[in-house]
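Left out: one protein chain. Kept in place: all the others.
And now, subunit A:
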Amino acid sequence: MEVSLMASSQANLRGTELCRDRDVLGFCCPNSDLNAQICYGKSKICFSKSIGWPKSPVRLAIKAVSQPEPVMSEKVSGETSTFCRRAKPADGVRLYVGLPLDSVSDCNAINHSRAIMAGLKALKLLGVDGVELPVFWGIAEKEAMGKYEWSGYLALAEMVQKVGLKLHVSLCFHTSKEAKIPLPKWVSDIGKSRPSIFFVDRSGQQYKECLSLAVDDIPVLDGKTPIQVYKEFCESFKNSFSPFMGSTITGISVGLGPDGELRYPSHHHQAKDNRIQGAGEFQCNDENMLNHLKQHAEKLGNPLWGLSGPHDAPRNDQSPLSNFFNENGGSWESPYGDFFLSWYSNLLISHGDRLLSLAASTFSDTSVTLSAKVPLVHSWYRTRSHPSELTAGYYNTVNRDGYEEVVEMFSRNSTKMILPGMDLSDENQPNESLSSPELLLAQITAACRKHNVEVSGQNLMISGSPRGFEQIKKNLSGENAVADLFTYQRMGASFFSPDHFPSFNAFVRSLDQPEVHSDDLPTIQEEAAEPSPGKNLQMQAA
């Protein structure tokens, strides 16, 4: 019976009243003690009387996913989603907003739950489709290996469900400096006795924000490999959230490295003053990486190449286009350079492959969409050597498309690609960094299109200026639309600040109502009931 309509707060009494003319009264459901009052309720609550709208429609949308089954239909239920986000515009972008990184505290309580609730309601009213929730390893498996504590996240998922929004969950195997969320304590403890589980830069400094990809298959965590631990984490997540899977939770992304992105932490020692944008440094100085490099070099018959990373790669505070990355005659173009860069980037891709196939198999029996994030390393893009991308692990130069292989790997695992930085435009980049976010984005999305990998967009920073929104809109609408889902990062004080929220508001509404005035559009139901437009289907067919 109408259990879903009821909860135990007073608010729902009214909710129940609202539906009285369409269905059984809520008091027939067994677990609310509010219901005794139904007989008095009606006369008190009047707007329901004056607004006797018919039942909300059930909307059908067809969502294309790159899962084994080509097209999946999803019932978007009528109760909650009949909002003002009217017809999906022709380009059918779904809009999500990220929840605060610290939504769940390390004691598994919801931080600022009132603010989040208000925020969720505002978003719902605005017509946003869903929210993104970062789920941190360091919180959910904080105490000990295998000891999961999902209560805070579950409570949050429930809040989201209650408001009627969708949920995209990001499984974060990294830390958040911003929100001061560490790795699980037991992992950090292991790291103290076993420093080699972390990346090390050339000066010997550890990067402790995520595990080194070189230990993926080494049983460093109390006899288990990180891959096993990640897998069990995903399993536990799946089981604990099974009531939400496929209904409220529609997407899951798996963190692949620093900040969840598939990359090396090449930029973590960015110079304090941002005047010189360094190219980052290769991160192959920990024991396991060096071992691996050594074996690889020996296998190829060049043992001398396997002793360390490029000795002449510039440091962060040096000009990036010097020595190794020298535009003309830098060793990046030499056979050694090719050897090293291939090895370095392949290692990253196979790391991504391991994690994504793990996730794909774990979540294969659910209907959620799987995705993972690739960084937009756009600085120095307008050079021949693309040094920033090289240090991050993308062997993308003037001679070679480094993203093709990455996209293929995503395609293999039926995983959607999340691309940040859709708010960046070339003209706002400092000239001297020769950067081009737009060109890079175009390169990656072209590869995605070629391999039928769908793209979700994100913004890099919260922008107060309408310009950022314009850029996002450019990426999301019209002929050049590159993404079918966009996650705006991220809810918090600045998001709701008077400087920002109105422009966001305007942005959302402009997405919804492109050029045509709503009065000129066909009615909402008709439009909504149509399968979503051709683009996706086309992609499926290709």
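Quick note on the criterion: a residue touches a chain if its C-beta (ideal position, glycine included) is under 8 Å from a C-beta of that chain, and two chains touch if they have at least 3 such contacts; residues count from 1.
The working rule: contacts and distances are computed from a predicted model.
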Which name from "alpha-amylase", "Globin domain-containing protein", "DNA replication complex GINS protein PSF1" or "6-phosphofructo-2-kinase/fructose-2,6-biphosphatase 4a" does UniProt give the chain that's left off? "alpha-amylase"
Given A:Leu101, A:Leu126 or A:Leu511, the correct residue touching the omitted chain is A:Leu126
If I consider the whole complex, including the chain that's not displayed, which of A:Ala109, A:Val398 or A:Leu439 touches that chain? A:Ala109
Interface residues of subunit A (partner: the chain not displayed): 1, 9-15, 18, 20, 23-25, 27-28, 30, 32-48, 51, 53-54, 56-57, 82-84, 86, 100, 105-107, 109, 111-119, 121-122, 124-126, 491-493, 495-498, 501, 505, 518-519, 523-525
